[in-house]
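Note that one protein chain of the assembly has been removed; the remaining protein chains are unaltered in position.
Residue numbering begins at 1 within each chain, and the chains themselves are lettered A, B and C in the order written.
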Amino acid sequence: MEFALDLFTVFTLLAGALFFLAGTVGLIRFPDPLTRLHALTKVDNLGLGLVVVGLVPQADGWVAALKLVIVWLLVQLSGAIVTQLIAGAIRERGPSA
Amino acid sequence: MDSFLFLIASFVLATAAGGLIIILQRPAEVDRIMAAQLLGTGGVAILLILAIATQNSPTVDVALMLALFAAFVTVAFVRDAPDPQNTAQRK
Amino acid sequence: MTSWFFGDAGVALLVLAIGASTIFARKTFDAAIAFVVYGLLLAIAWVRLSAIDVALTEAAIGGGMTGTLLLGAVARLRSAEPDDTRLGLPIQLATGFCCALVAACLAAALLLLPETIPTLAPAVMENLADTGLGNPVAGVLFSYRALDTLLEKVVLLLALLGVWSLAPNNAWNGIPRLRLYDRPNSTLTFLAQLLPPVGVVVGIYMCWVGANEPGGAFQGGTVLAAMWLLVIIARLERAPSIGQLWLRVGLVVGPAVFLAVGLAGLVLANGFLAYPPGHAKAFIVTVEFALTISIAAVLAMLAAGPPQQVQQE
Partner (left out) sequence: MSGANLFGMCGPALVGLGLYGLITDPEPLRKILAFNLLGSGVFLIFGVIARRAAAAGVPSDPVPQAMVITAIVVAFAATALAVALVLRLLEQTGRATLSTDVPVREKPDP
């Protein structure tokens, strides 16, 4: 059981790290600001999400695990809204703002 | 397990740092804001991983604060980013 | 803590690189953004130095509050004529050399420190049980060095008086001139409705766990201040006029309660700012809650700036 959980952690963390890499590469390589913003949200949602999912089995008790999930939900929530704000600024002021 | 966690934390740090340094060279303000946001999320991930790896649960609170203030600061970024029409002549 | 050498080296290098870019950035806006990022990185560095209390403070004040304050100032200063006076290259080089020398001397002093340096940590831990607290940093702040903490609150109030006294003559009792959004923005309104409830819970939690785990009045108060500012920036609520009675009471309630508890110590215990044995924790928690309110009010008002003329509606 322990081994299976560890294996689960390894895979999800690797996947999370991959999304961090993909999001960053997208942020660097994508042609215009809105697509770059799209890449950034992948880091917020999937990158951090997978990292948290992977860490939950390693957490010390369910309260600690819950706290991890709450942090992710907070980032998810504020990240999504803040990204909308940035997108609004891009639309209003043009891509070079 | 712990060394694996440290490895992932280093990887996330390296990715976020690389992205940050490349993007900070760009002229557009929006890109900088996004870079800051990327490092905010990366920082939260690193702190969460470190909290588990070092079994130091208060570190999660630091991640919580980071998440909260990253959102707060981005509001200020968007509020204060220069308007290119008015500021084109400024250096 | 287990070693994370490459990570530590990476964090340290990144702190230096971003720190340098706040100095050498061409545009001040870029420097301010870099400073915010720098604050985030320093929070990680403090975690690695096993100083979670400081990491919390740095994330909140160093990155968040100072960053917002500077960004607002940068936006206002855009209307100013740029100052093009640059120092000549020889002077720049000489300054650079002198600064490098200062840094080298400091580094050498740090490296030459003996392995065992005097520490008060054992003394703190020995007497921590008497205060009923579990967090040694809170013990130092509210018990052993309580006078420092009390006077620091007074310094905060003095700084606020300084900021307020920069108001033009006819603007006294006006509304702080915090930069708001140009117009109401539905996305921002949504954020300002959603985040503050979470933030208030986090703030109270920070204050509450402060007795036993990292956290405390400073960190909690800063979160509350940031949430208040967010609501004001999003135009959901107007900033209060600085003459409001409730605001002024909020500003001084923390230091006043602290002082009252301190004076009560003269009667109930054996000296100023001493706590009666056995009841120390109750007193400290009371003081911390009052201080959280005051710190939130003072920090928010400091970030909001001096009052401007009251607009007729």
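Please note the rule applied: a contact is a pair of C-beta atoms (placed from the backbone, for glycine too) under 8 Å apart; a residue touches a chain by one contact, two chains touch by 3 or more.
Remember, it's a predicted structure, so these values are computed and weren't measured experimentally.
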Whole complex considered, the hidden chain contacts C
Kindly note down the residues of chain C that lie in touch with the hidden chain. 1, 3-5, 8-9, 11-12, 15-16, 19-20, 22-23, 28, 31-32, 35, 38, 42, 45-46, 48-51, 53-54, 57-58, 61-62, 65-66, 69-70, 73-74, 76-77, 79-81, 83-87, 91-92, 95-96, 99-100, 102-107, 110-111, 113, 117-122, 124-126, 136-137, 139-141, 144-145, 148-149, 152, 155-156, 159-160, 162-163, 166, 168-170, 218, 295, 298-299, 302-303, 305-306, 309
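Note that only the chains that are shown with their structure count from here on.
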Distance between the CA centroids of chain A and chain C (whole Å) is 28
Chain centres from averaged Cα atoms put chain B and chain C apart, in whole Å, by 20
For chain C, residues contacting two or more additional chains: 188, 191, 195, 198
Specify, in ascending order, the residues of chain A that touch 2 or more different other chains. 74, 78, 81-82, 85, 88
Okay, in this complex, where on chain A does chain B touch? 6, 9-10, 13-14, 16-17, 20-21, 23-24, 27-28, 33, 36-37, 40, 43-44, 47-48, 51-52, 55, 58-60, 64, 67-68, 70-71, 74-75, 78-79, 81-83, 85-86, 88-90, 93-97
What residues on chain C touch chain B, complex-wise? 1-2, 4, 6-7, 10-11, 14, 17-18, 21, 26-27, 29-30, 33-34, 36-37, 40-41, 43-44, 47-48, 52, 55-56, 59-60, 63-64, 67-68, 71-72, 74-75, 78, 82, 179-181, 188, 191, 195, 198-199, 202, 206, 209, 213-215, 219, 223, 226, 229-230, 233-234
Counting only contacts in the complex, chain B reaches chain A at residues 1, 4-5, 8, 11-12, 15-16, 18-19, 22-23, 27-31, 33-35, 37-38, 41-42, 44-45, 48-49, 52, 55, 57, 60, 63-64, 67-68, 70-71, 74-75, 78, 81-85
